[in-house]
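Heads up, one of the protein chains got dropped from this complex, but the rest are sitting where they should.
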Amino acid sequence: MKKKRNLKLGNVVDNGQQKKFRISSVILNIVLILCSILTILPFIWMICSSFKTNAEISALVQSFLPKKIIFDNYQNVLQKFDFLRYFLNSLVYALIITVITIYTSAISGFVLAKYRFRGRQLLFTFILSTMMVPGVVTIIPRYTMMQQLQWLDTYKALVIPSIFTAFGIFMMRQACTAIPDEMLDAARIDGAGEFRVFHRIVFPQLHNSVVSIAIFQFLWAWDDYLWPYLVIRSGDKQMLSVALNLFSGRYSTDYAGLFAATSIAIIPVVIFYLVFQKRFIEGVSASAVKG
Amino acid sequence: MHARKKKYRGGHNGGALKNIVVCSLVIFFSAFVVIPIIVVFIGSFHQWNPLKGEFSFLGLDNWKKVFGSDLFWLSMGNTVIFAAIATSFRVVLGLALSSALYSKLIKYKSLYRILYYLPTITPLVAVTFVWKFIFDPQIGLLDKLLQTNINWLFDSKYAMIAILILTIWKDFGYAVIIFLGGLYSLPRDCYEAAEVDGANSMQRFRWVTLPLLKPTVLFIVITSLISYFQTYIPVMVLTQGGPGTATYLSSYLIFDEAFTKYNFGYASALSFVLFVFIAIMTGISFKVSGSTQTE
Partner (left out) sequence: MKKKVVSLVLIASLSMGLVACGNNEKKDAVKNAGNSEEYDVIGDTVTYDPNKPVNGGKDIDTEFWYWTGASNLFESLVDQYTKYHPNVNIELVENPYDDYWTKLPLALQGTDGPAIFNMHNSQHDNLIDYMAPYDIPVDDIEAEFTGASGHVIDDKIYYTDYGLMTATVYYNTDMWKKAGLTKEDIPTTWDEFRKVAKKLTIRDGDGNLVQAGFSYNGGIQGDVLGMQYQYGQNLFTEDNQITLNNDAMKEVVNRLKEMYTVDGVCDYNFGNNSGDNFGQGTVAMFLGWGFMTNLLEENFPDTKFDCFEIPVPSDKTPYAYHRYNGESTFGINKNASKEQQAVAQDIVRFFLASDSIQKEFCLANSVFPAKTSLQTDSDLLAIPSIAVLADHIERYIWPGTMPSTVEDNVKIMLEDIFYNDKDITKALTDAENNINEDLKNSNFESQESKYKYADETIKD
């Protein structure tokens, strides 16, 4: 075999090392494949079960593939369960949160990075420390607050307590610090006001952090359960993650229906991720928390 | 637009923009973080039942109850152990798999990435119900796979492990992605230097990669700890804290007291303790990792 330049490590590989290379390659592949199988096994079981009756799911003698394939579960989900509405609610909520927090994080990060003022460090540390406060601690007072403001059962209650995120501010501040002051000064000399400086010069450069925050926030909002559960009462405003609970009746759970609904719910997210994943990784890597 | 010929100072005052942003930040975090914590603190000294409109001063009773409650110490203990183990596995698995995905010319990288990430993007409630079946001793996949006969959710020895398995399965994918990103961002020259020095891949990993990834690791550790201290749904769906009280976690206890018994005062005291605890743990994490971070 020709001595080939190893693409990854800039190494020159010789025959002896090649053998080691191949063995470790095999082992690595096995490990990766094993992990993948273990990871998706529950999903395969779930998807197969979504075509079974509840009786078959609870039957003592189990088989992966349904003994009798039924589409009733999916029919039920789309018709009685009003799946599309919950899905769109969650989608819209997650998108709104993502867009808002990207903006607020960016502008806050910028201000905290590029402006000197008294108490700047204090403010930043303060914001950072709020990351340590777990949601469950503040949930009671925040609930009472929503009650008194009469925001219960409105999207205001969902969105407003989340318009700023300490995590996003932290990331953006990192990113903004890296932007050379000269660039900003040049714009200022040209007569740009601070708003312009931020929107025209700084924001476009934050591309990678935007992507990172976008993934983080979108996922978080998509999966958010406790807060929407408490705050949203009307069925038609409810989020998907909470609505899936509707399959739990008083005495029993409609597992088949739940599995069907979940199977549908993950498809768009999977597609979305498949398409954008390269960008995601690039974004995450470029803005990698470097300390 | 008429150019603002302000006297240009190099001090970057920021003017209106800065003021608006700083004010908004202060108002927001005070309203949604500081004030709630104060309310929680005050509430903890009262018998507070919002359904009955009760808010009577109790003095230290709630606090005495908290520290005298076996269930509280048990949940705290469970939560700490749970969070520590789950975080460790998440980090280790994340590092291991991301390195594997990174350093080999493996085909189907994208496929692996999406597969590992799948649990993370699935709603937790749904996934927990799936695992309820998987843990069944008679018809579940886990016992079939391992050829065992363990009653996962009803055996005190294994119930917590079951919840850990679910949690790690759901969250490791996210760590893989984050670490992968971290790996891609590392400078190549360090590696090449190390190789020239004769280091093999294991050593390269330990002495070059790992230290460079430290900030990322810290990030995952801290966000994981904070998140796992609040684990609630798996307990609610799978065990309700059982068998007996073997899987009682702090968050479950708090939520039960608050929204089943409407004992907001006592729940507030519990929450406040949890808060202090997390603050301490986070502080320790920072110290342990060495203060070469932040600035």
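The first chain written gets the first letter, and so on, giving A and B; residue counts start at 1 in each chain.
Keep in mind that, in the parts below, a contact is a pair of C-beta atoms (placed from the backbone, for glycine too) under 8 Å apart; a residue touches a chain by one contact, two chains touch by 3 or more.
Predicted, not measured: the structure shown is a model, and the values here were computed from it.
Only one residue in the set A:C48, A:L78 or A:I100 touches the chain that does not appear here, and it is A:L78. Considering the full assembly, B:L153 is the residue among B:L153, B:I168 or B:I278 that touches the omitted chain. The chain omitted from view is touched by exactly one of A:L95, A:L152 or A:I179, namely A:L152. Note that of B:T87, B:T120, B:S250 or B:N263, the residue touching the chain absent from this view is B:N263.
Where chain A meets the omitted chain, the residues involved are 54-55, 58-60, 75, 78-80, 82-85, 87, 147, 150, 152, 229-230, 233-235, 242, 245-252, 264, 267-268, 271-272, 274-276.
Those residues of chain B that touch the chain absent from the view are 47, 49-52, 136-138, 149, 151, 153-156, 240-246, 259-263.
The working rule: only the chains that are shown with their structure count from here on.
The distance from the centre of chain A to the centre of chain B, with each centre set as the mean of the Cα atoms, comes to 14 Å. Chain A contributes residues 7-11, 25, 28-29, 31-32, 35-36, 38-43, 45-46, 49, 57-60, 62, 104, 107-108, 111, 114-117, 123, 126-127, 129-142, 144-145, 161, 163-164, 166-167, 169, 181, 184-185, 188-191, 193-195, 198, 219, 222-223, 225-226, 230, 240-242, 244-245, 253, 255, 258-259, 261-262, 265-266, 269-270, 273-274, 277-278, 280-286, 288-291 to its touches with chain B in the complex. The residues of chain B lying in touch with chain A in their complex are 3-5, 8, 10-18, 21-22, 24-26, 28-29, 31-33, 35-37, 39-40, 43, 50, 97, 100-101, 103-106, 110-127, 129-131, 133-134, 138-139, 141, 169, 173-174, 177-178, 180-185, 188, 191-192, 195, 214-216, 218-219, 222-223, 226, 229-230, 232-233, 251, 254-255, 258-259, 264, 267-268, 271-272, 274-275, 278-279, 282, 292-294.
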